[in-house]
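A single protein chain has been omitted from the complex, and every remaining protein chain is retained in its original position.
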Amino acid sequence: MAEKALKPNLSVVGKTQNEIIEIKKFQVWINENHILDNIELKIPKNEITCIIGPSGSGKSTLIRSINRINDEVSGINTQGEICFNGLSINEKDVDVAQLRSKIGMVFQKPCIFPKSIKENVLFGIQHLKKLSKLEKLQIAEENLKAVSLWKEVAHRLNDKAISLSIGQQQRLCIARTLAIKPEVILLDEPTSSLDPVSTRAIEDMMVKLKEEYTIIFVTHNIQQAKRIADNLVFICDGKLIEQGSAAKILSCPTDPQTKAYLRDEYCDC
Amino acid sequence: MKSTHALIVFLICIIFTSCEKKQAINIAGSTSVLPIISIAAEEFRKNNPELNIIVNEGGSGVGVNQLGEGKIDIGMVSRDITQEEISTYPNVTFNPISIGKDAVVPVISSEIYNAGITSLTLEEIAKIYRGEVRNWSELGGPDKEILVIDKEASRGTRHVFMEIVMGDKEAIAEGADLVLGSNNEEQTAIVQSDAAIGMLSNAWLNDNVKGLNIKMLDGSIIESSLKNIIDNKFPITRDLLIVTNGKPAGAVKDFIEYLLSSEGQKIVEEAGYVRIN
Amino acid sequence: MNRKLKNNLFYTSVGVAVLVCALILFFLFGIIIWNGLPAISLDFLTNSSSDFGATGGIVYQIFGSILLIVFAALICLPIALGTAIYKSEYLKNETANKLINTLIYSLNGIPSVIFGIFGLIFFVNLLNMGISWFVGSIILSMMILPTVTLSTYQSINSIPTVYRESSSALGLNKWQVIVQVLLPQGFSGAITGLLIGVARAIGETAPIMFIATAFSGVKLPSSFLEPVSTLPTHILALAQQATNPAALQNAWGSSLVLVILVIIFSISALFIRLRHQTISKR
Partner (left out) sequence: MLGSTSKIGKYYVYGSTLISAFIVFLIFTILIISSWDAITTVGLDLLKFQWNPATGEFGIIPMLFGTLVVTFIALLIAVPLGIYTAIFTSEILPSKYRFIVKSLLELLAGIPSIIFGLIGIAFFSIWVQNIFDLQSGRTIFTAGILLSIMILPTIITLTDDAFHNIPDKYRETAKGLGLYKFEIIKEILLPIAKPDLKGAILLAFGRALGETMAVMLVIGSIDRIPSPIYNWLSPGQTITSKLGREIAETSFGSVHFSAMIFMGLLLFIIVLILTILSQNSLKSNRRLYE
């Protein structure tokens, strides 16, 4: 079976040590609609990169292209390439399941499988390796602690996960993603359906997690981006308008469109 | 809405045609008698276009039952009416009329016939149907298991065959592998097999379905030829009957007279049976 | 690696299953068309059958089949409409609704041969109607009743409550609302259901073979109480002579005609449904 291993290629890593993901001339069409146009983007390692932009601008499509979860959307067509650790992920022979176990993803709405809390946490990891009973418990505990859910659910690990609140469910989803130990975590507006308290909890968690993971976070909430982002990427109407460190963009955006967007958002608040 | 109008017009047409009450003769029963009746009915209608003759198959049992229940005017029956049937329908006077003669012939696949088995005694046939003989080699034929084909219990062909061969017209054939209905169906099964034995009316024999000759106790061999049937030499013969409730009248009477006329008897002969006179 | 292998194995078995299904589909339609086409000619479609059906045509079989289903549809339609309206507009009790649903689904589940013996006992023997096409139509109408009822119910029930309320507000009473607002919409559902039901009914043999059909000699029935010949029973008679090439050829010809009739009804149903859907989406 000819397939590319997704291990870092040392010679390439040497050049781009700080950039785990590089997007080159990336374009996406869905049927006749040009969703993303010529995206050029580098994502640095162990930092939080926030992708912002108005709804419908293509943020989700972009983030969903990074682990190729868009593959089976009907009528989709892509051009250009995305490199992960210096290797293109768009080749046909890439094992997408293996890729996705390296680039985990959390969605807008929490999606809980109709299983127990413990089984939900272990759902991904137990396919990657065989686990003893003890290991299972350890992994569950470790990851639930990482998302600060352990105290709330420790006594009812075998209850149906559906009994948790929405905020708890979303944290459980993150724990489930952490359990597979990915290098990159993609979060597609993970807090948009949550209350402020849960949102804060997840934001705090992100800041902690960036020591171990690279985090790409899609949001349309500028305040949130301000709170957590190391880097900002502004996308509008399928085009990448501006990218750079969060501090710089937020204080003095160079592009007039970014300025306008940031201003409008202030007005809303 | 146009289609609705068309529908209504269509319906009115049907109802009008329905009002013009035509005469009809309903006939049902034995598939052995069926070829005669269905051809005769077609011919008879040519001279009586206003008369409908509706023919249904189903076997002799169906012929008797439906006549008994008053659903048909003429029953086609290829065996005698049993006492039990007469007592089931006390209000019906069964009036059987013979329209021809037929032999029920034990038939075998042509492969077996060509391999040398051309005649058997009645006892040997009985043994096959009882399941005591399971392989053609036991009778001097090729080493092939016998496919024993039986018929549905109420079929006239079976009654006559079992009466002569097994001594009881409702005998159970322990050795049977298939139970089929009409002569057509049985014929098809025998053609599809290469080691079958079955029972058919003489009219259904052909190159692929060979009639067995009967070896008599005195050693003589009797062919299932028309001549032997006429001479009453062939042991398994029967009358082909049509049955009415009481004396026939009207169109039914005309049709029966037609069947018994020389024209009608010619149809009997052409169908492969023997005329009555 | 092991997982990947399992995944590929899974894809292979899915592929095999799909291949088998596709082969079955093409085999079935292939032989029906391949064997049926040579038998079909204008003579075959316009002549009456003779000689056990081995020669001649099938015009009266086609007529008989159509007669049976047209009357089945006519008998079924008013009852299905009434039941659907009751279920949608009058019935508010959850338990009663469940009971009626169960009864409708049960009726739909009854094997066709049971309808046949029921017709034989009740209509042919107890009511002494004899073997007649009209009895066949009644039985077939019972068989398609659930399909038509539910199809009608769904289209009536999908009308937004706003329509009912605003017409009531104009001073229409309940029955006027039903007749003027709900029925026109329900009617298209009923027609869809009828076409689907009729597509199924026209191919049925078991329910009518004891009670409504005759083997030969039947032309146009002259009253309600006479048997007819139909395509399915004709095929049954011919199938039993499967080694007679002439009979077999006619059997395939009749089969192709029957399948074409079924397809015509199903496709019309599909078109009505699609057209209706696009309208209600606007």
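In this document, chain identifiers A, B and C correspond to the written order of the chains, with residue numbering beginning at 1 in each.
Quick note on the criterion: a residue touches a chain if its C-beta (ideal position, glycine included) is under 8 Å from a C-beta of that chain, and two chains touch if they have at least 3 such contacts.
Predicted model, so just to flag it, every value in this text is computed and none were measured.
Although one chain is omitted from the display, it touches the following shown chains in the full assembly: A, B, C.
From the set B:I54, B:L147 or B:V209, the residue in touch with the chain omitted from the display is B:L147, counting the whole complex. For the options C:A199, C:V218 or C:I272, the residue in contact with the chain missing from this view is C:A199.
The chain not displayed touches chain B at residues 58-59, 61-62, 64-65, 68-69, 85, 88-89, 145-147, 150, 152-154, 170, 172, 176-181, 188-189, 192-193, 195-196. The chain not displayed touches chain C at residues 3-4, 6-7, 10-11, 13-18, 20-21, 24-25, 28-29, 31-32, 78-83, 85-87, 89-90, 99-118, 120-122, 125-126, 142, 145-147, 149-151, 154, 173-176, 178-179, 196-197, 199-200, 202-206, 209-210, 232, 235-236, 238-240, 242, 248, 251-252, 255, 258-259, 262-263, 266, 269-270. The chain not shown here touches chain A at positions 67, 69, 74-75, 96-102, 104-107, 109, 111, 113-114, 123-124, 127-128, 173, 176-177, 180, 182, 186.
One rule holds in what follows: only the chains that are shown with their structure count from here on.
Shared contacts of chain B and chain C, meaning chains that touch the two of them, come down to nothing at all.
The central chain here, found by comparing per-chain C-alpha centres with the mean of all protein C-alpha atoms, is C. Chain B and chain C have centres, each the mean of its CA atoms, that are 35 Å apart.
Each chain gets a centre from the mean of its Cα atoms; for chain A and chain C, those two points are 53 Å apart. For chain B, no residue reaches two or more other chains under the stated contact definition.
Interface residues of chain B facing chain C in the complex, by the touch rule stated above, are 7, 10-11, 14, 17-18, 20-22, 24, 26-28, 34-35, 38-39, 41-42, 45, 52-57, 66, 69-71, 181-182, 184-185, 187-188, 191-192, 208.
Only residues 50-52, 67, 70, 74, 124-125, 128, 130-131, 213-224, 226-227, 237, 240-244, 247 of chain C touch chain B when the two sit together in their complex.
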